[in-house]
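Have a look at the structure below, then the notes.
A protein chain is absent from this complex, but the other protein chains hold their places.
Now for subunit A:
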Amino acid sequence: MIEVKNLVKRYGGHTAVNDLSFEVEEGQIYGFLGPNGAGKSTTMNIITGYLAPSEGQVLINGHDMFEEPEEAKKCIGYLPEQPPLYMDMTPLEYLNFCAELKGVEKEKRPEMIREIMGRTKILDVKDRLIRNLSKGYRQRVGLAQALIGYPPVIILDEPTVGLDPKQIIEIRDLIKDLGKHHTVILSSHILSEVSAVCDFVMIISRGELVASDTPDNLSKLVLGSNVLELTVKGAKEKVEQILKGMEQIREFEIHSSTTPDCVAVTIKTNEMVDLREDLSYEFAGERCPILEMKQSNMSLEDVFLELTAEQPKAEAEKAKRSLFRRRKKKEELTIAEEVEQEAGIREESADSETEQKQEVEK
């Protein structure tokens, strides 16, 4: 579908993209992940033919972007970081212009535009000037533009930036829906988005591809082990003694806990070993009750931090350990936040649904 070979882009002395190669298969959703300034937008601009690379080749459906640009560009719908909108047009005029620009046949235009406006939910603003639309609606008009002509490949540069949580979920659902019939490439620096939407993740750091795999495999990739977190009632020394007695434990850490008379324990085991039952019996035998036990895999976030970290390899091990602690705190925080956020969204959508119902009744 898309083949990118040895792509290099230099701006003066600065190398934005450094020898990037990858292939994109048909009918999947790909996520470009990387910190700000990693070269995501530059790469997308090159794939879509907006920028020319310093070196390398881009093939789209077998068409070379720089030798047969018109053929190659026909296969792509592109939503850049800043939607390319004309402020003095209405969405309807704008989409008509895009359809004509992309060579959609005249008879098919009205129907196609109506359908796309329905999917992106902009039918109710179709006759207002784009200048007067909110950021969320502008983003959707930009997305509608990318869908015009139903190109086989749709490339979206940070499609959910600047949207409210409800809109983000709507756009994500739309992208998932698009993934059924199109190849979608989206970029993001938001991890939860990529792991929620994409079938395949490519992590880019400083212009280089540092990892590419499914989100699940990436999570396994870094740690290669399972992590158990326990809260145990009992003295620290006793717990340490019990844990030392167990052979399958690779590494453990004991910290103080917020619950009185308890300690918190983090245990790492080798991959595919389930210690939960053994631990339970062991501690019960010593009359140290386990109050809480939780299994956690390395999340995509850790993979991301690890792979895009600035440290050289020698310090990586150290980083990993600090990562371990950092993650614990973050997890607690993010879980709390997510719960809050989701609850808020549900309320909101419930509200709007009831509003709609009321309107209908009226």
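Definition applied: contacts are C-beta pairs under 8 Å (C-beta built on N, C-alpha and C of every residue); 3 or more make two chains touch, one makes a residue touch a chain; residues count from 1.
Please note the rule applied: contacts and distances are computed from a predicted model.
Colleague: Using the UniProt record as the reference, specify the protein name of the hidden chain from among "ABC transporter permease", "Heme exporter protein C", "Hydrogenase HycP" or "Respiratory chain complex I subunit 1 family protein".
Modeller: "ABC transporter permease"
Colleague: In the full complex, which of A:5, A:102 or A:238 touches the chain missing from this view?
Modeller: Touching the chain that is not displayed is residue A:102.
Colleague: Can you list where subunit A touches the absent chain?
Modeller: Subunit A touches the missing chain through residues 11, 45, 48-52, 69-71, 73-74, 76, 78, 80, 82, 84-89, 97-98, 100-103, 145.
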